[in-house]
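Note that one protein chain of the assembly has been removed; the remaining protein chains are unaltered in position.
On to chain A.
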Amino acid sequence: MTTGREHHMTSAVTAADLAPTAYAWEIEATGLKVRVGRKRMAVDGLDLRLGTGVHGLLGPNGAGKTTLIRTLATVLRPTGGTLEMLGEPVGGPGEHRALRRRIGYLPQEFGYYKRFTVREFVEYMAWLKEVPKADVPAAVQRAVERVGLADRADERMKALSGGMVRRVGIAQALVNDPAVLLLDEPTVGLDPAQRLRFRELLQELGTDTCVLVSTHLVEDVAAACTDVVLFAEGRLVFQGTPDELAAAGGPEHVGDSPLERGYSALLQNPDRERGSW
């Protein structure tokens, strides 16, 4: 059997793909401070280095996780310290256009337009992210397929369940093939099966992308993350592998799993004691 078209082999690797990276870490923060409102320092003197892989950002409510992620997404500007992403300093004057093109971001409150179909919304996001016009249809289709919504792509967003809307949020974050992927509470609203599928996707992405996932579910971290960042009151408490986190906890600490015990052991610092929660 023959096809009408002849195939010509062309190199799929461009000069940009072969260029060596000019930075050691995708995300490098030194003494980073971010003020929220008039007084409160939500991130207060953070030193953090993140490379390729899946990094789980854990911490109690109000620890500053969302503020940190919004700063990394260049939505908020640092108040003090230095922040370098993909080798480019963040926070100075300038639009960070080139940097933003290489970032994928799922905000905690993922807002969308109800009357748009999934495809239209992801297409619109691809346009906002300046994906080259010729690549948009393929990039949108790939992103929608990766989150398993190919069969619902032409349905309006208002007809989708909460878990599906969340997956559209993940698809729009992936549409520009980001080098840094920032996901704020991506597993909220996903059922157990979807959560398993999502962890697989994370592991797949983590092979060549710097993924930062904020979550308060310790089991997400155990299953999908290569690295744990424990964050409390704007400061880094711990950074290491899930096994190291588990090793920090002993039988005397609160929790149902080794990771939870490690988590409560590290947060049980006497001067962090406040309230009953």
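Basically, contacts are C-beta pairs under 8 Å (C-beta built on N, C-alpha and C of every residue); 3 or more make two chains touch, one makes a residue touch a chain; residues count from 1.
In the analysis below, contacts and distances are computed from a predicted model.
A.B. asks: Looking at UniProt, which of "Zf-HC2 domain-containing protein", "MoxR-like ATPase", "Hydrogenase-4 component E" or "Spermidine/putrescine transport system permease protein" names the chain we cannot see?
C.D. replies: Choosing among "Zf-HC2 domain-containing protein", "MoxR-like ATPase", "Hydrogenase-4 component E" or "Spermidine/putrescine transport system permease protein", the correct UniProt name is "Zf-HC2 domain-containing protein".
A.B. asks: Could you tell me which of A:Leu128, A:Ala159 or A:Leu196 touches the chain that is not displayed?
C.D. replies: In the full complex, the listed residue that touches the missing chain is A:Leu128.
A.B. asks: Of A:Glu120, A:Asp135, A:Asp177 or A:Glu219, which one is in contact with the hidden chain?
C.D. replies: A:Glu120
A.B. asks: Contact with the hidden chain only, please: which chain A residues?
C.D. replies: 1-2, 6-9, 73-77, 93-98, 100-101, 103, 105, 107, 109-113, 115-117, 120, 123-125, 127-130, 154, 172
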